[in-house]
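One protein chain is absent from this view; the other protein chains keep their places.
Chain nomenclature is as follows: A and B, assigned in order of appearance, with residue numbering initiated at 1 for each chain independently.
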Amino acid sequence: MDLRQRLATVAVHRTSALVVEVPGWARTRWAVEREVRRRGWRLAVSPADADLLVTCGRPGPRLADALDLVWAQLPGPRARLDVPTSTAVADALNEAAAQLRDDERQRRDAADRPVEPAMGTPAEDDSTAEDDGDAQEDDDHGDMDMGGDHGDMDMDMEPGGIPLASGGGGDRDGLDLDVLHVPLGPVLPCWPPGLLLHCTLHGDVVAEARFEVLGAAAGSPPPRRTYRTPADRLDRAAQLLTLAGWDDAATQAARLRDDLLDAADPAFCVPVLDRLTRRVRRSRSLRWSLRGLGDGPGGDVWDRLLELLEEARAGLAGQQPAGSPTPVDVVPDLVAGLEFSAVRLVVASLDLDPTAQHHPHAVST
Amino acid sequence: MLDDVVFWVLAVVAVAAGVAVFRVDSMARATYALAVSFVAVGLVLLLFDLQFLGVITVLMMVMEMAIMAIYMIMFMGMNPALMPMSMVHAKRPSLAVAVVTFVVLASGAVLIPWPSRRGAPASDLTVSLGQALMGSKMLVMMTVSAVLFATIIGALVLAVPRGRYDRLGDDLRGRVDADQPDGAGQ
Partner (left out) sequence: MSELASSPTSTAGIDVVQTSAAWAPLAAVLLLATASAAASLDGGLAARAEGRSLRSGMSAPWAETARLFRQRRRTTLAADVLLWRVGGASLLVLALLKVAVVPFGRWTLGDLSVGVVWFNAMDVAVWAAVWLAGWGPNSASSLVGGYRFLALALAYELPLMFALTAPAVGAGSLRVGDVVAAQHDLWFVVWMPVAFGVFCAGVVGFSVWGPLSSPLGPDLGGGVLAELSGIDRWLVLAGRWALLTAGSAFGVTLFWGGGAGPALPPELWLLLKTGLLLAALVLVQRRLPTLRPPRVVRAAWLVVLPLVLLQLLVVSVVVVGRG
């Protein structure tokens, strides 16, 4: 075995997977994430960090376009998987690992790709309705249409063909900071599936936001709804804890979620959940960091995190889930004026369900 | 011999980086070219056994340039990363000032009859530097630092005529109820 092949064999032990959920396919994503964890692989946080792009479910055309763009951003060696159901996940990942290990294949793939990064399409442009919908970790300013709607740009000032950011009139500090239009989602870990939030940034503060939901392909069979099941609660808690930068607690929540996927015995799960809840409740630094953030009807982010855990507990105790999801259209109002990290935490803490057809006009396939 | 080589290398780096400050077309590059120039000068000071002064020059200059990066986005109206721009303004007057300054300083350095050294340097230059600064010159140093600090704050206040403190509060849409607990308005 030559050196390159040996390097590839070792490298595949730590494959980094960017797992994307099409709205509705939460159960499939959980199955993939569980398998990823079981193998000692890890979940990627950005396209640059990923070897493997896993699409859970059947994306609609716009979401599929966004996925293609993300696929182009994976540095390579890379592999791509479409997992339409939660069965046979392990085999699919085996296949991906084999592709990643195949040095010859990867070299051909690399040779076929353009060397220069491609310019994306503007995310703000409504007229074309063609949205790259790229994640915020997008690699260039190309698909952040900067200052386009301010109309004060001199078209000559476009180094590299990129329109410049413009100073916005409404900057809260009077600092004349760059105004950037940065899309958040739809391909973004720890983010409601399919949600695309067009943010106007002043520095790292979101001045205003507009949302869309990119849905699943038309006519695809709707998977079993998971909303408000204990596993769903735990999944949301895990995402929130990941964003809060507490990997250990997030892993604990995610493992419990995976156990529930197998319909594990509640008698085993309840003590584990209680332990996790105690741990979270006791963490003074987490409380200090999250308290007072995103104050809304259901309290702040901290309150909502504890509520998620309590609802999971109630669900395990056999209580029927009650309550309806927070409508997505409260998001723009809630996040305006918040700093970037706060936006992510607030959105993750909200009980959003993009599969619910509350806003048919905003859901596009 | 080795000292000579190191000195010349550092000297060339310092001057070349100094030239680069005006030749590059990006704010970030100009800022850090200046930092490199200063770092090279700081390291030259180490060759004179002025260890404290040399290291503190490196420290202060790198920190200063990092802070400069903050001011850069604060006060630049456009995206300075992308906009290639000239780092030279008011070319003729600045050229005249630069030439005159250089001639005065250089002729001073060359023409002045430097006195020959009497006595030997102190065994620990850092200690004698500290005594000089914190002994008889203490009052001057204290005053200067306060004045410099006031200058920085004053310049910021003048440069940002209508800051968030007196306009909107922390909310962008004019709700002045300070509901963002982390806002700098607090």
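The rule is short, and it goes like this: contacts are C-beta pairs under 8 Å (C-beta built on N, C-alpha and C of every residue); 3 or more make two chains touch, one makes a residue touch a chain.
Just so we're clear, the structure is a prediction, and the values are computed from it rather than from any experiment.
Across the complete structure, the visible chains that the omitted chain touches are A, B. Within the full complex, the residue among B:A11, B:L47 or B:M63 touching the omitted chain is B:M63. Across A:P189, A:G337 or A:P354, the single residue that touches the chain missing here is A:P189. Where chain B meets the chain that is not shown, the touching residues are 26, 28-29, 32, 35, 51-52, 55-56, 58-59, 62-63, 65-67, 69-70, 73, 81-82, 124, 126, 182. Where chain A meets the missing chain, the touching residues are 4, 7-8, 10-16, 37-38, 40, 45-46, 48-49, 51, 73, 75-77, 110, 116-119, 135-142, 144, 159-160, 162, 180, 182, 188-190, 201, 203-204, 241-249, 251-252, 255, 283, 285-286, 288-289, 293, 339-342, 344-345.
Methods note: only the chains that are shown with their structure count from here on.
Distance from the chain A centre to the chain B centre is 42 Å, each centre being the mean of its Cα atoms.
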